[in-house]
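For this depiction, one protein chain was excluded, whereas all remaining protein chains were kept in their positions.
Letters A and B mark the chains in the order given here, with residues in each chain numbered from 1 onward.
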Amino acid sequence: MTALILQSLYSGLLSGGSYALIALGLALVFGTMKIINLAHGEMVLLSAYMAYVMENRLAVNPLLATPLALVVACLIAVVVYFLVSRISRNRELNSLILTFGIGIILTNAALIIWSADIHSTSAPGFQEPVVLGPLYSMRSELGFFVASMVLVAALWWWLSRSWYGRAVRAVSSNRDAAKLMGINPHRTEVVSFVVAGILASVAGVAIYSTGVIQPALGASLTTKAFIITVLAGIGSIPGVLVGAVLIGVVEALTVTLYSSAIQELTGMALFLLVLFVLPNGLFGAARRRG
Amino acid sequence: MRVRVLIPLLVIVLYGVVPFALAGNNYVMSILVAALIIAGVALAWALLGNLGGMVSFGHAAFFGVGSYISAIVTMKLGVPVFAAMLLGGAGAAVAAVAVLPALRLSGPYFALAVLAYAHIFKILATEFTTITGGAGGILGIPTLPRVLGYDFGSKVGGYLVIVTIVLLFALVYARIRNSYYGYALRAMHDSEDATRVVGVHSTLLKALMLFLSAFMTGVVGAFNAHCINFLEPDYAFSSGWTMLPVVAAIFGGYRTLTGPLVGAVVVYTVDQLVFKSLIPSGHQIIFGVLLGVMILFAPDGLIPLLAKKLQWVRQPRGCRDPRTESVC
Partner (left out) sequence: MLRLDAITVQFGGLTAVKGVSLSIGAQEVVGLVGPNGAGKTTLFNAISGLVRPTAGRASFEEADILKAPMYKRARMGIGRTFQIPQPMHELTVRQNLLVAQRFGAGRVDEAKVDEILSFLHLSDKADRDAATELSLSELKALEVGKALATDPRLLLLDEVLAGLETASKRSFMKTLTELHARYRISILIIEHDIETISNLCPRVCVLNYGQLIADGTPQEVFSDPEVIRSYTGGGHD
């Protein structure tokens, strides 16, 4: 039993890697533009399908799809940014409906092009077991977890050290003050969208390489990313990281101890608990949201 | 003036002309009933959006809860169908209590929190197999009954019931909108503090709108269950029950009373008759396009747009009163 629990903690930790990438992208865009991009999960979804296309149509290793996925996700990100920035009134709610619509378009496009079938990789070597003492994982899971952590570290470095990263943080915390400091908020917004796209593309390839994909996945990834940011209390990378791993672990534990059917339920229950008991998130400072 | 002529006319058309004109055509009749089901939910959604100032992406939760409760109490407890439909609505309102903590969240947070609730309810319905029949679903849900010799279980009977439900809801909505509660609620979106400082208990009013919207959605969901006589979690809590009403309300104009209704009938019929045959799998892509186009080019929706056009024809210059638009 202990071995099983230990194993699910480990699997959950590994899946938390890609969750973190997705949630960080969502949080980044929310930070600069104060909108929640409901098509965010679909950027991940289409990236995943790029990996599928590479493997099944061109018969190459899905990892090589990363540049293509990068282009697709960033393109979507820029289009979403462009459309959202054209909203003149009541941006907060209208952008929600607009990106909800874009999500519907992308999900159904995937459905039309690739059908509702479930796909997963059969690339050689991906499913090979890696054993670390009592813990087991697929090689692709471990590889992508490490890659995600590298990317998160890079993001952290970028936000704290580079000029653009600091501009993003400045705009997130106080838009007007940032303007006075000579930062162009619009350019910062585009940059945050593109960075979210980069994170999403890697997450997409990771999800295809380690699990199964289907068109409906996009919407559930957006929800999951949102839940993670609520758990984290928007605004801190470590918070999002812990939230993502928490969701991953809770899901894995549920599958082990109960059934895979309610896998998502426990994550949501956790979310409700936080909403009721700790409205500022697990790590949030005491401040009002939104 | 205009309203006094229009309403009796509408009633005559809806109750007199339509049932007889379409009585022989079961296919069109069932599309119309389905469109009115969407219209009912769209109206409830728009009530929450326009009066409560809250956008929800989870009305499927209330729809599903209403349909399951009504189905179960008729089948397991023998409650008469019409009473059960009210219980379905009440159950959905009770389910909305679970959403209350989300009320203190601002706009986008609320919208997404409700989405998460819809997921939770769907999973619960799948898991509580003893009550809901689980993923296998419930078969043989009783149809609408025969009352005073008239069979409401027929296609026309079902139509008359849903038309009445939707009209009653519209009436309630209109009454609230033109009451002090409605004034305060509408004033709240732009400046909640401005209303609270004059004594408006804003959270309570918003909660009431949430309950009412959930109740309406639950009743419509219950009607639907007795109409198709079959339920399964993936169907009853399908995200379509959220998406279609949102599209209908945004297309017609969610801040008007007629917008969601007209929007639902137009969007649903066109989708069923045209796009479903053009793109059998993935025809919902058109809903996404519609949402995008409306938000970018006509965020107020079709009805205010038409009203403006008409007004412009009638009085070519000036004196456009912003308030007459909300009368539509």
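One rule holds for everything that comes next: a residue touches a chain if its C-beta (ideal position, glycine included) is under 8 Å from a C-beta of that chain, and two chains touch if they have at least 3 such contacts.
Only a predicted model underlies this, so the values are computations on that prediction, with no experimental measurement involved.
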Visible chains in contact with the missing one: B
Touching residue (missing chain; options B:V5, B:L77, B:L148 or B:V198): B:V198
Candidates B:A187, B:V266 or B:L306 - the one touching the absent chain: B:A187
Residues in chain B touching the chain absent from view: 180, 183-184, 186-187, 189-191, 193-202, 322-323, 326
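The rule is short, and it goes like this: only the chains that are shown with their structure count from here on.
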Interface residues, chain B side, partner chain A - complex: 55, 57, 98, 101-102, 104-109, 111-113, 115-116, 119-120, 123-124, 126-127, 239, 243, 246, 250, 279, 281-285, 287-292, 295-296, 299
Footprint of chain B on chain A - complex, ascending: 35-36, 38, 83, 86-87, 89-90, 92-94, 96-98, 100-106, 108-109, 111-112, 115-116, 219-220, 223, 226-227, 230, 261-262, 264-265, 268-269, 271-272, 275-276, 279, 289-290
